[in-house]
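Here the complex is missing a single protein chain, while all its other protein chains stay put.
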Amino acid sequence: MSEQEKTKVMFVCRTAPYGTVYEQEAIEAMVMFGAYEQDISVSFVGDGVFSLKKGQDTALLGKKNFSMAYPILIDDFEISHIYVEKESLEERGLSGDDLMTEVEIVDRNSLKQKMNEMKALLPF
Amino acid sequence: MLHIIKKSPYESSALNDAVNYIGQNDDVVLLVEDGVYAAKKGGKFEALLRNLTQKNSVYCLLADIKARGIQENELAENIKVIDYKGFVEKVVEHNPMTWS
Partner (left out) sequence: MKLGVLVKEGPYMHQAIDTAYNFIVAAMESGHEITGIFFYNDGVYNRCSTLEPPRDERNIMKLLSDLELKGVRLIVCVAAGKRRGIVNQTVCKVEEISGLGQLLELCITSDRMVTF
């Protein structure tokens, strides 16, 4: 399938992990979408950036550590891009070094432009 | 884009997060459900909305303001009121993003 024929869909993740199920079920959707050879990207805005914080250990919580999925989303699950909003990171005292995987750190204006190119935006 | 905001700005970052993504020209804002509380005249978010309405159209969903006892004359300046058919029209005109 050519790049032009692919549908561009972006997950916009705005919720922190563990407090609600949104992050977990967003990941399940990302993994599934990756299999369909479309142009799927993921962005983290606001509290969503906490999902990428490295060093997450959920043993005491008794839940799966969902963040383990992010480093393999691009290579194993065919997700095209993972974007993190720079301003949201900074507001929360985080930088690229605090994140568990290589992601594209972009400012609001660039992320906004990428959102404009999408056919569908799925907020989580 | 059509930015649909459905949470009260007093309890959620939905409005503030959305504002960062509202572009200069053809972006429009629709307040629905508890999101409509942002539009109350005299409230903390009136100035923010007044700023927004300088460049962007801002709409409130009629059913939601009525249900909450907010009259049209209690809304901040330049906020327009639309019904569900108006909501549909906005979605037809712009790609929607929901902020909750």
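Here the chain labels run A and B in written order, and each chain numbers its own residues starting at 1.
Here, a residue touches a chain if its C-beta (ideal position, glycine included) is under 8 Å from a C-beta of that chain, and two chains touch if they have at least 3 such contacts.
Just so you know, these numbers come straight off a predicted model, no measurement behind them.
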Query - Missing-chain contacts mapped onto chain B - result: 4, 6, 32-34, 61, 63, 83-85, 87-89, 91-92, 95-96, 98
Query raised in the report: Which chain A residues would touch the chain omitted from the figure, given the whole complex?
Result: 7, 9, 21-22, 25, 28-29, 32-33, 35-36, 38, 119-124
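Here is the rule we use: only the chains that are shown with their structure count from here on.
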**Report entry** Length of the line joining the C-alpha centres of chain A and chain B, rounded to whole Å
**Finding:** 26
Query - chain B contact footprint on chain A (complex, rising order) - result: 12, 14, 45-47, 87, 108, 111-112, 115-116, 118-121, 123
Query raised in the report: Quick one: in the complex, what on chain B touches chain A?
Result: 1, 13, 17, 20-21, 23, 95-100
